[in-house]
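Excluded from the complex is one protein chain; the other protein chains are retained at their positions.
Each chain gets a letter, A and B, in the order it is written, and its residues are counted from 1.
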Amino acid sequence: MEIGLNHYLVLSTILFAIGLVGVMRRKNLLLLFFATEILLNAVNIAFAAISHYYGDLTGQMFAFFVIAIAASELAVGLGLLIVWFKRHGTIDLDTMTSMRG
Amino acid sequence: MIDHILSVLIFFPAVAAVFGFIIHKDSMRAYGVAVSVIEFALALWLWFAFDSNVSGMQFMELIPVVPSFGINYILGVDGISLFIIILAAFFTLIGIASLTDTKNVKNMIITLLFLQMTMVGVFAALDAIIFYVFWELSLVPMLYIIGAWGGPLRIYASVKFFLYTFAGSLVMLVGMLFMAYFYYQATGVWSFAILDWYRLILPESFQLWLFAAFFIGFAIKVPMFPFHTWLPYAHGQAPTIGSVILAAILLKMGTYAFIRFSLPLFPDASVFYMYPIAILAIIMIIYTAMVAYAQEDVKQVVAYSSVSHMGVIILGTFALNVEGISGSIFLMIAHGVVSGALFLLVGVIYDRRHTKMMDQFGGLAHVMPRYATIFGIMLMASVGMPLTINFVGEFLSLLGFYQQSHTLTLLAGVAIIVGAIYMLAAYKKMFFGEITKDENRNLKDVNKRELLALIPLSIITIWLGVYPKPVLGPINNSVESIVQLMHDKATSVEAKIRIPNVIEGIVITRTPAGEAH
Partner (left out) sequence: MENLLYIALFSPLVSSLFAALFTATPKKQFIGIIASLLIFTSFVSSSFLLAEILITGTPVHVEMMTWMATGNLYIPFGFVVDQVSVTMMMVVTLVSTIVHIYSIGYMDHDKGFNRFFSWLSAFVFSMMVLVMSDNYAGLFIGWEGVGLCSWGLIGFWFHKEVATWAANEAFIMNRIADLGMLIGIFLVYWNTGTLQYDGAFAAFATLDTATLTWIGIFLFIGAMGKSAQFPLHTWLADAMEGPTPVSALIHAATMVTAGVYLVVRSNELYDLIPNVGLFIASLGAFVALFAASMALVNRDMKRIIAYSTLSQLGYMFAAAGLGAYWVALFHLMAHAFFKALLFLGAGNVMHAMHDELDPFKMGGLKKKMTATAVMMTLASVALAGIFPLAGFFSKDAILESAFVEHHFIIYSVLLFTAGLTAFYSFRLVALIFHGEERYKLFGIDPHEAYKFMLIAMSPLLLLAIIAGSLKMTYYEMVTALLPATEYHIHNHLVYWIMTIGTQLFVILAIVYAYKKYANSKVTVPDGTSAMENSFGYKLLINQYYIPYFYEEYIVKSYRELSKIFWKQVDLKIVDATVDGIAGVLYSTGERTRDMQSGNLSTMLKWMVAGTIGLLSLAVVFGLAVRYSDAILAILSGLGV
């Protein structure tokens, strides 16, 4: 059986769903970052697959952009995380409610 | 300068108010009086230069603001707006001149001068957007006056006043934008100029919706029943000067806008809504008069009486004939003078006794005979005694509406009975009988500063009641042209019958909106 576009898209959807559940359920900030990474990579897979399917490089280019931005975002995010951990000794999301409306 | 007198009238107080910030607070009152005297003199000059025989707009000014959307700074006066502008200048003058000891008198005077700018602006603007800008801006100084110098409930009252009228105005703004869009559809160019809109004949179904949109904005401002409840709070909490300006000028913005916008733009809708509005007006007249009778606070009596009189103004406006509309405009001025004076009079006793509850008074005629006399004159004007200013307006308004409906006029005429009931009852409670409270025994009669405001008002009350012609003449000319315009524009058969044809044979440019589609 040849692996076609649909397989990639199904994989992407499954990964996205896993990431989405992770975003919603995880209380640990670090694991939340993991979940967002899964989300982004799910999209990346879809981009790359569709790009290949259409023979248009734009999608793969976009995937690279996403990777680059995800990396920088993670760098900043982890930095903030470490600062937060040093100050409060925890990275549990439920304790971070200073933005309550 | 006479060419730009309207701009001068609008912006002179505002500029003066800005300079007011650098004036020392001890000389602020003199400065305020000087500015308002100049402003009043300019307003009188406007009257002097005004040609009473011309029915259209005079002293027009036009400065493009956003030409691509037809938003221009257009000003002009006719007989309808002229006297309200003069009244605004006059009341600002006597308001500042008779200002009693107020904390932060400097801020108060600066606020009043800004308020004057917005008031004159509303009545002089001939572009819907400019009108709207001034209309909304006028809320801000009033909000500040009530909120900063008001009574114990001032925050509630001022926020209520602001939000309520603001909400109504937004609906009106939507109506204006819609109207401009129609104009664009019909002619291919954008215009917010009211005079351009006058030439547009709308299909009746559009008129009905647009009329309703404008109506909400105006009715809240007037305020018409059942949108009137902000008014007693605003009056009850506002300082004397705030109530005076609110009653004398700001309320007139609503009724003025009915005549400026609703009637000439939507003649068919005006006829269509005539009876419902007349019924609302009658409810306003009788119901609020009865509520006024039940009040314990004399200022609330005057506040509710304002609503009741505004009902007669609305009724006269929707008489849709020259007699009624002229009467309603005259009554706007009359009511401005009389209710302004009554609020000043309430302020006089409030300054002395720091209460407005009528059961705290009684027998004041013994100790304050002059006060009682002036109050009596204004009381009689308020109940519509002939040869006072109110009678002319009330008589003409009711006379005009009589042509449209006999029964409704009979009901509205109950105004002269219920008006007498609450006013006489209040007067009796305050002035007649023996003095029962010791605090009242040594009250001082009105002093010179108070007389400075009250005597001119009394003179106007009698003068325009005996000889209303100088005011009624110009009003009449402008109203005739508006009624004629409405008659010509009316499309439905009923409207053609209801709105009389004043002058035969005036042809107006017809641009039916339907053609453009």
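Convention: a contact is a pair of C-beta atoms (placed from the backbone, for glycine too) under 8 Å apart; a residue touches a chain by one contact, two chains touch by 3 or more.
Everything quoted here is computed from the prediction, not taken from an experiment.
Looking at B:145, B:365 or B:378, the residue that reaches the missing chain in the full complex is B:365.
When you scan B:350, B:432 or B:463 for touch with the missing chain, the hit is B:432. The omitted chain makes contact with chain A at the following residues, 20, 23-27, 32, 93-94, 96-101. Although one chain is hidden here, its contacts on chain B can still be listed: residues 160, 163-164, 225-230, 287, 290-291, 293-295, 321-323, 326-327, 363, 365-366, 369-370, 373, 380, 383, 385-387, 391-392, 395-396, 398-400, 402-403, 406, 409-410, 413-414, 416-417, 420-421, 424-425, 428, 431-434, 466-469, 472-473, 475-476, 479-480, 502.
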